[in-house]
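We show some of the complex, not the whole, and keep each chain where it was.
Lettered A and B in written order, each chain numbered from 1.
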Amino acid sequence: MNLRPAPPLQVSDWINTPQPLDIGDFRGRILVIEAFQMLCPGCVAHGLPQAQRIAQFFPAEQVAVIGLHTVFEHHEVQGTRAALEAFAHEYRLSFPLGIDRQDGRLPATMSAYQMQGTPTLIVVDRDGMRRYQKFGQADDLAVGSIIGTLLGEPRRASQSGAAAPAGCDSNGCPVPAAS
Amino acid sequence: MNLRPAPPLQVSDWINTPQPLDIGDFRGRILVIEAFQMLCPGCVAHGLPQAQRIAQFFPAEQVAVIGLHTVFEHHEVQGTRAALEAFAHEYRLSFPLGIDRQDGRLPATMSAYQMQGTPTLIVVDRDGMRRYQKFGQADDLAVGSIIGTLLGEPRRASQSGAAAPAGCDSNGCPVPAAS
């Protein structure tokens, strides 16, 4: 997978976090995004338990985990904040959960990431680059391996050094103010 | 467990069946009732898959399986017919599913059976007697054993013979109208 900035999160509402989050908020940490639907059997049986294992296994200051509720069917049942709250309560999901913004046939973030369905696991490196995306069942050996590889990488100089354009983030690079 | 007639099903709505069902409709067959809630992790991970295995393993003319949606929390999310339909669709539940009638703190059938929570597995014999009830995780060896025992039992004479009062059902036997 080429180095591509992870598209911004287009989220209409969040639970389990005091404030909205975006890719840039996780700079310096590896970010795991678990895209799911609460009525998706593969998400409940495999994807979300794996996300919980990741959150428990890796130190939170190194690897962050968030869920993204990408509802593209049964909106009337699973589409509300109350539905997600009830689900998160029963399944003991304690990491931040965003509700992907409804926007046409597919939710906005789901479209931007060109996800094929749920569950989808996405791994973003410390510099905001999307490095892994897997629809369906990803096995722990594969996910552990990609996270391990990213953990071993140094941060790129261009991200922290003076030579980088100010304010570059996953949304792009603004033109520097004239000096 | 003593031989006690299984209380009637108090159901406000059904899916996967063209007409309402009650205990008496299963006379001559063993009836397995899986009481569940769609947001109950133990129901999704264990109870409902077990009910599906039972439905697949035993001949339908010998053993019937139904689900009972005993919603006692998160009513706004899981309490509608649409919610249950979406859930049944995604989880490929094809046996009849009744929505336990809301009636005070606990649903009506749940109260009548004195269930302690979900999942609860109930086995009713060919004569409408409740013979097994288990809250939580019942293992297949236990459930197979109770069903096997009931399959081996002859039907009681009083249930099929001419001497039986007309209209006996699981609630008892009414005095026949004077002729």
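Some notes on this structure:
Rule of thumb we're sticking to: contacts are C-beta pairs under 8 Å (C-beta built on N, C-alpha and C of every residue); 3 or more make two chains touch, one makes a residue touch a chain.
Keep in mind that this is a model prediction, so the values were computed, not measured.
All protein chains share one sequence; of the complete assembly in this entry, 2 are displayed, while the total copy number is 4.
Here is the rule we go by: only the chains that are shown with their structure count from here on.
Put simply, the C-alpha centre of chain A and that of chain B have 42 angstrom between them.
Only residues 39-41, 44-45, 73-74, 76-78, 80, 82-83, 86-87, 90-91 of chain B touch chain A when the two sit together in their complex.
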